[in-house]
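With one protein chain withheld, the remaining protein chains of the complex are depicted in position.
Chain nomenclature is as follows: A, B and C, assigned in order of appearance, with residue numbering initiated at 1 for each chain independently.
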Amino acid sequence: MIYREAGQFKSNYAADMAVFPLRQDRIGIFVIILLAYSMAYFGSTFMLQAVLIPFLIFALAAIGLNMLVGYTGLLSLGTGAFMGVGAYACYKLMTIFPGVNVIVWIFVSGFFAAGIGVIFGLPSLRIKGFYLAVATLAAQFFLQWTFNRVPWLYNYNVSGAIEAPRRTLFDVHIVGAAATPQARYIVVLTIVILLTWIASNIVHGRIGRQWMAIRDMDIAAELMGIRPFKAKLMAFAVSSYYCGVAGAMMVFLWYGGAEYNVFNIEQSFLILFMVIIGGLGSLIGSFFGAALIFMLPIAMGAFLPAIFAPLGIRVGAETIEHLRFMILGAMIIFFLIVEPHGLARLWQIVKQKLRVWPFPY
Amino acid sequence: MNLLHQIFVEPFLFMGEAPDLLLQVLWEGFVSGILYALIALGFVLIFKASGVFNFAQGIMVVFAALTLVGFYAMGVPAILSLALAIGVMFLLAVTVERVVLRPLVNQPDIILFMATFGITYFLIGFGELIFGGEPKQMITSQLMLPEGRTNLEIAGGFVTIQHIDIAAAAIAVVMIATLGIFFSKTRIGRALRAVADSHKAALSVGISLNQIWVTVWFAAGIVALVTGIMWGARSDVSFALQIIAFKALPVLILGGFTSIPGAIVGGLIIGFGEKIAEFYWGPLVGGGIESWFAYIIALIFLVFRPQGLFGEKIIERI
Amino acid sequence: MSVNPTSAEIAEKAATKTVSETVEPQGARAFEPPAQEPAPPRLFEEVLLAVDNVSLRFGGVTALAEVSFDIRKGEIRAIIGPNGAGKTSMLNCINGFYHPSEGKITFRGEARRKMRPYEAASGGIARTFQNVALFKGMSTLDNIMAGRSLKMKANLFWQMLRFGPAMREEVEHRRVVEDIIDFLQIQAIRKTPVGKLPYGLQKRVELGRALAMEPDLLLLDEPMAGMNLEEKEDMSRFILDVNNHFGTTIALIEHDMGVVMDLSDRVVVLDYGRKIADGTPHEVKRDQKVIDAYLGVPH
Partner (left out) sequence: MSLRLYGIGALAASVFAASAAVTAAQAQDGIYVPLLSYRTGAFAGSGIPIADGMHDYLTMLNERDGGIGGVPLIIEECETGYDTTRGVECYESVRGNNPVVMNPYSTGITLQLIPRAAVDEIPVLSMAYGLSAAADGTTFPWVFNPPVTYWDGASVFIKHVANVEGGFENLAGKTIGLLHLDAPYGREPIPVLNALAEEHGFEVKLYPVPAQDMQNQSSVWLNIRRDRPDWIYLQGWGAMNPTAVREAVRTNFPVDRLVGVWWAGGDEDARAGGAQAAGYKSLNFHGVGADYPFMDDIITYVHERGLSRFPRDRVGDNLYNRGIYNSMLIAEAIRTAQEVTGNAMVDGADVRLGLEAMNITEERIVEMGMEGFMAPLAISCENHSGHNEVYVAQWDGDAWTQGTDWMSPLTEFVRPLIEEAAQSYAAADAGWPERTEACP
């Protein structure tokens, strides 16, 4: 009864096709966005810097990967490398054209990632499934090698790392060591909201339908006039764009600098976990997945000593780390068994329950 | 022009100039190839029988070796450690079947694939928790494996051959032959092949899928143990080894996911290919191309022959 | 519910609107129940698609051997034959999914050997499948909307914003899709994921998806397989209505001889990849070779 659509009539198709057709959803999303922005003032530095900023960035990368894996059904293990392309492109652009605002370059760097993504997406026209997944590993290892081996990419720095130079937006430092977590959080949040809105528009429109058609039954899609060539490459491009922007944000709005091995295969796996645990083909699921996978280790670092200490067992940092691995592994299996459709499906079930509450049906 | 000369002429001249180095490169390629093939073999066994792309195979290699060395470090005699390690691999197979495969039966492939990621992470944490994270030395001599090396004087130079490498090659051959006999001659082997062809059909003639799964995971565990011993003898046993397991993936692409001969031939191609490329052409781009060379070969190969070397051409039906 | 007029009104409207856009069927036939005594055969002249000596081999297996026939504009053409006769392979060749090893296929006067399926689709060939090939993760509405892909043109920029041309286009095509939904009487399942629908409805949605492409030639691969009598009657009615109202040429594969005899204008019979008969239902029914093929007389 809390959450009911009765009495909300749509008088035209446009209203019926809105992304949030229900009033409650629209209010809810508005409240969430408001809360998110207010966190900039209420959240502690640790909360912003070590929890919320990375969560948003990972969520964006997960959205990007979800468009490829969840919506188009193309399995990719090269996400980390595509994020790296965005980060290195952004670094080069920022240092070559220091006069242009960094926000512009963060958005532009995504296009470089998209271009590279399309190149490594070409084999997807002939191969599917696990074969494609292994092919994307080529992107992962080759690009990582390139980040390391082409000194031009990191401006011949002695350290071999890319460092975030100081940059401002409206005279407020947002990139570099002088930027406060609050400023960076607001920038990250705004970019993520904007790109999530665009992603939602894309997946609800013609392109999204074409992707899902390819995913569900590629042959039938082709026989209906959807060109798999275009649709798959478009998916690679858009997905890599998102990953690239996420990568650029990761380095310049979160870490403040990075070595090539930040974009390693572990990163790719982590984002894939987020997508799967969150729910394939669900944007909201990408947020859930990012939250769970990213925050779980942080939570366990706080949790486990507290659990074991009263029992008189001293838990070392490495034991926590080992347990973290074990629990993460066990959780992945657990979630896959109880809900292979991910957290997004649970969210739907909750909404359904709320709709009929307090009655069971 | 100069570049073309560097690419197309100089490496070959150098091969002729230093035949001992060429032979050494080929031998190294052969040994790596055998070991890649062994890891790939574990993948193939499981993929054939259960359709699961077992990402955890690489970790099983490390886990098996770590178990063996770990028991020995606890004071268990070497041979008994080996037996215990085999026992642990059997327990692992049973557990995986019970806890992971059975509840996930009939789920899409990608879900099972992700589940093997879960197994991977669990085994890393579990292995380090029990046996500690520091690298350990393989108990080569205690297992009565040969140590030392032979230097063959050839063409004014020498070729170093590690005895353990010879043993690795021999054991790999024996193991592949055993698996071949097991598949073709035994009852369970026949059942396994039936399952590989069609799960439903196999079920309908009364083959127990659960039993088959335990068997293949156990077999893959044994393969992993042997691979782990061989790799461990070449370097140390630690979870840093897992990265080598990724090399088995391009091998699988070349050989096809379901072909045992494919895994072997693919392994050898990758092994020879990357050593030769790294040694003769790597210096042109500053070296280190071994880290991606195998994947790029596999990628190019895929574009021309998506079904792998030994796979059959797929006829799509609607 | 977003649209309130009765489905019948909408169907009427849809029909008149679309018919005005497409060419009038040449052999116009008045509304009449299909199951009556042989009406005088309709006559069709203009050849829409001609299959000329087509052979198809997979390795050593010959799926089709030197098959020739034509499909004329406006007619309902049935392809029949025992299991494994090569009927589906024939459809696959026609819409470019398989490439004939020999021979050629002429569609609207254009001969071709090799063609990608999406080229066939943009040329105006739509089809349904023997085993329903719907997009299982999508709703009925989205499935049929996907059928409109070819007609939608808004570029990525507007799609990203879901605004301006992109939104106008969405609404415009939604209207057409709603007409089809009404025509097929599947309003109630508009937003249901098709994976959850019963088989009969899935078949209907699939027909809707094919219709959304506004094809010139509609290939139906066993549209009534696995249906009960009532569902078959519904489906037959839809097929006839499509043919009548939209003037769509239809080629269909069907096992139910009664349905074939009632629906089709002409029938081609395949057996072991060869054509063994071609003619009106009446003629084919009496052909000795056809009877042998169906009853299994040794060759």
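Simple rule for what comes next: contacts are C-beta pairs under 8 Å (C-beta built on N, C-alpha and C of every residue); 3 or more make two chains touch, one makes a residue touch a chain.
Note that the structure is a prediction, hence the values are computed from the model and not measured.
Undergrad: If you put the missing chain back into the full complex, which of the shown chains would it touch?
TA: By the stated touch criterion, the chain not on view contacts A, B.
Undergrad: Considering the complete complex, identify which of B:5, B:149 or B:190 is in touch with the unshown chain.
TA: Only one of B:5, B:149 or B:190 touches the chain omitted from view, namely B:149.
Undergrad: Any idea which of A:119, A:194 or A:349 touches the chain not displayed?
TA: A:349
Undergrad: Determine and list the chain B residues touching the chain excluded from the picture.
TA: The list for chain B reads 18, 21, 24-25, 28, 32, 128, 132-135, 137, 149, 151, 158, 160, 162, 231, 234-236, 238-241, 243-244, 246, 274-275, 278-279, 282-283, 286-288, 290-291.
Undergrad: Since one chain isn't shown, list which residues of chain A touch it in the complete complex.
TA: 44-47, 49-51, 95, 98, 141, 145, 148-149, 155, 157-161, 163-166, 176-178, 255-262, 266-267, 291-292, 295-296, 298-303, 316-318, 320-322, 325, 335, 338-339, 343, 346, 349-350, 353
Note that only the chains that are shown with their structure count from here on.
Undergrad: Among the chains, which one keeps its Cα centre farthest from the Cα centre of chain B?
TA: Computed centres place C farthest from chain B.
Undergrad: What whole-Å value do you get for the distance between chain A and chain C if each is reduced to the mean of its CA atoms?
TA: The separation of the two C-alpha centroids amounts to 42 Å.
Undergrad: Any idea how many Å lie between the Cα centroids of chain B and chain C?
TA: Centre-to-centre distance between chain B and chain C: 50 Å.
Undergrad: So how far apart, in whole Å, are chain A and chain B when each is placed at the average of its C-alpha atoms?
TA: 33
Undergrad: List, in ascending order, every residue of chain B touching at least 2 other chains.
TA: Within chain B, the residues that touch at least two other chains are 316, 318.
Undergrad: Quick check: what residues of chain C touch more than one other chain, meaning two or more?
TA: Residues 97, 129, 133 of chain C each touch two or more of the other chains.
Undergrad: Under the stated contact criterion, what part of chain A meets chain B in this complex?
TA: 69, 75, 122-123, 126-127, 129-131, 134-135, 137-138, 140-142, 144-145, 148-149, 219-220, 265, 269, 272-273, 276, 280, 318-319, 321-333, 336-337, 340
Undergrad: Could you pull out which chain B residues touch chain A in their complex?
TA: For this pair, the touching residues of chain B are 53, 99-100, 103-104, 107-111, 113-115, 117-126, 128-129, 133, 246, 249-250, 252-253, 257, 285-286, 288-289, 291-292, 295-296, 298-299, 302-303, 306, 316, 318.
Undergrad: Mind listing the chain C positions that touch chain A in their complex?
TA: Residue list for chain C touching chain A: 2, 95, 97, 116-118, 120-122, 126-127, 129, 133-138, 142, 145-147, 149-150, 152, 154, 156, 159-162, 166-167, 169-171, 174-175, 178, 209-210, 213.
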